[in-house]
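Apart from one protein chain that is not included, each protein chain of the complex appears where it belongs.
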């Protein structure tokens, strides 16, 4: 599917929502308004938005501890996300989940996840379910380079392959797992080979190029929807910030960070939009400002939402 | 290393010990003299013996639920093995382990294992230990095609690769995991790719050809001993009998079984020995007879060994 | 009209009936299809329901449990068989961190109608990695219901309830009981979780027993009767939810209790039941609550050793008598 200018502008907008959402997370976190851990997605926006642009509303995603971007890309409401990360009752999970567990079952968002690789079983099972329920839904699992070293990757990809399940494994290789370089703990010069070994078609993608991500995902979605089975996408990307807010970032050089930032995925799409005449600088500035207002309103929504009633602690253990 | 006629005859002898040991296991099992489960190795002898022929006494192996062959190949005493499978006090484990848990730490036999894939961590750790203790010991792990689908395979091979550990992963592809054909549950047209994805050199081997197994293992041992890291061997083989004694074998055709049996690994080495003039038919018959007597003696040893004192039940929980 | 069924047949009937009733129900596990399961529990299901709904998996316990969680989240009602209870150690993250917590973490959005069937129990000379009874672990974790049936009828009724439940349920089947026969009532009769069952009424002492230990307790009760000790045998049937009231009431009546379970004794099921009873029936207790779990050793292979680890009639009788003290008097 060709992307028209409206779709491209919408994709630009979503990336900006993620970026600004995360900047505000940083802000509220450092101001002590958000407890727990905050894993920022800043720098990786093109992956989530490019991938979700190829999905339908009724398709499924599974996300990670670094999940805000995926959720927003799939249509999550940022006000309820903000309330959730603050532990408020209007949050997606009534304050029970926090940043690492936001889900919106109505949007096919099967949850962020606190376990590295924790989404792989879930998303493969959702694909199995789509098949058994005879829908043409597709399931896309986001996971990091770190999860490539968890055994569950082998087990789920193997089952997806033998059963030709409509699932897309999207690895966000942001080059680090916590404070350790992926290259230090991840064997093999070609990580796509880890999927190809199961005869699962695999593509490496420039994760800073949202159109490349979109096209690769569209290819994988087409395969899945038409019954051809699973695919694997290895998106090369980078997180600008630390592993979580508070990380001192001592394991990376300033130069390395700057090199990646120089290729910023949002600016890249902006240039394309302006160069191609789809939008003017002013148009984009207007988008940025509108988004900023929206995110500020979301923060406000969160701040004003009440805490859950302590008696809710015993609710929702069982259905 | 070239194999001289004496070594070849010793390898022949060991294969025969395994074959006859297992036939007697079948016999004592069906006569009710051995409780629990008996997983016979008959048909696969060339793999264990060929591989262990390339190992030193102080090298390590880890084995599986189908472990008798590996243990005998590495030098295990068949009398103590027989006593063990009967639950007797002179068994390797004083009757505590049984067929699935025989170990001889003094021979570097780190144990059979009741968990599919259970030996993979152990053997990789033994390789790590060899490295850290600055010995040149090598560690070889046997495992089935079924274990290829367990996540622990990915995790351990990855670590062996990044740390260049002296370990050999030897997969015995006997075409089935219990009653299910490997081809039905194992994705990928080339299973060697599962190791190659980690840049671990991999070779497919005719597991019925003991010399091929020996040579491939020697190649892997040389790599390991000289610090070049792990290797993967995929040995194609076949178990003649059911998954365990009592299995009705309904999931395989008679033709398939006969085709594999026609290429019997013991007869193959026998022909080579006689054709090459290293041994006469009579020599081999003498070996067979001597082995038969030895195995009968082992059965006797087991039968005459006493049961452990019930008070031993609380011993050996802790050192 | 009750029919005589084996435990295995009863379990199979429960699955077959639920699969007929609801197309969302399906079964997955190792060799559950063509082979009918290593314990022959699932024989015939593949033929009736086909390979999509009776799914042979690779040997990948974590992986297929994970798939089941995802399928349950999205409209299916999987039954997962873990062949030997020992292998569930490979799927603990999927069960405990994912399945049991998703509903709570999502603030009630998620529903995980997942049923896990697995085995417990020693006695088959299967040694330490094929004989464990790990049910206490699951009873400890919020978000999962735990059934531990002792008869074919209970096995069928409880499994039907589990499959219909919108929550994660685990059912432990003692592999030594699969051939045990018992009356199973006709008809669609799920047994609600949280209802203990008095398997034998009595007056002098309460034997609370689970799974196959119920039968050992019943035999011990008969022997005790010969010595004029009348033992009531109660089977909680589910550990979560636990029918505290039924257990406590019985002990209030008898004044004495012995708990028998095949999990290891220390930090196991017997501890919780003993703690509950002494909490709630303290004033009526004539002796401390006694307990008998499996020995705190790995299960040994040799028949000379294995049975030393499992509670038996003699030990039950001795433990009951000990509640009267050495002189046979009230302590």
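Letters A, B and C mark the chains in the order given here, with residues in each chain numbered from 1 onward.
Everything that follows uses one rule, which is that a residue touches a chain if its C-beta (ideal position, glycine included) is under 8 Å from a C-beta of that chain, and two chains touch if they have at least 3 such contacts.
Just so it is clear, the structure is predicted and the values come from calculations on it, not from any experiment.
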Residue, one of A:67, A:121 or A:151, that touches the chain absent here: A:151
Given B:63, B:158, B:186 or B:217, the one touching the chain that is not displayed: B:158
Selected residue (touches chain absent from view) among B:129, B:204 or B:274: B:129
Interface with the unshown chain - residue positions in chain A: 35-37, 87-88, 93, 95-98, 100-101, 113-118, 146-147, 149-151, 177-180, 184-186, 251, 307-310, 312-314, 317
Touching residues (missing chain, whole complex) on chain C: 62, 86-87, 89-90, 92-93, 96-97, 100-101, 104-105, 127-129, 136-137, 139-143, 239-240, 242, 263-264, 266-272, 274-275, 278-280, 282-283, 285, 287-291, 296-298, 300-301, 331
Residues of chain B (touch criterion as defined above) contacting the omitted chain: 60, 62, 91-97, 101, 103-105, 110-111, 113-115, 118, 120-130, 132-133, 139, 151-152, 154-156, 158-159, 162, 315-319
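Heads up, the rule we're going with is that only the chains that are shown with their structure count from here on.
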Chain contact graph, described as a line, ring, star, complete graph or other shape: complete
Inter-chain centre distance, chain B versus chain C - centres from mean C-alpha coordinates, in Å: 37
Centre distance in Å when chain A and chain B are each reduced to the mean of their C-alpha atoms: 46
Inter-centroid spacing, chain C versus chain A (mean Cα positions, whole Å): 41
Shared-contact residues (touching 2 or more other chains) in chain B: 149-151, 184-186
Where chain C touches two or more other chains, by residue: 57-58, 60, 62-63
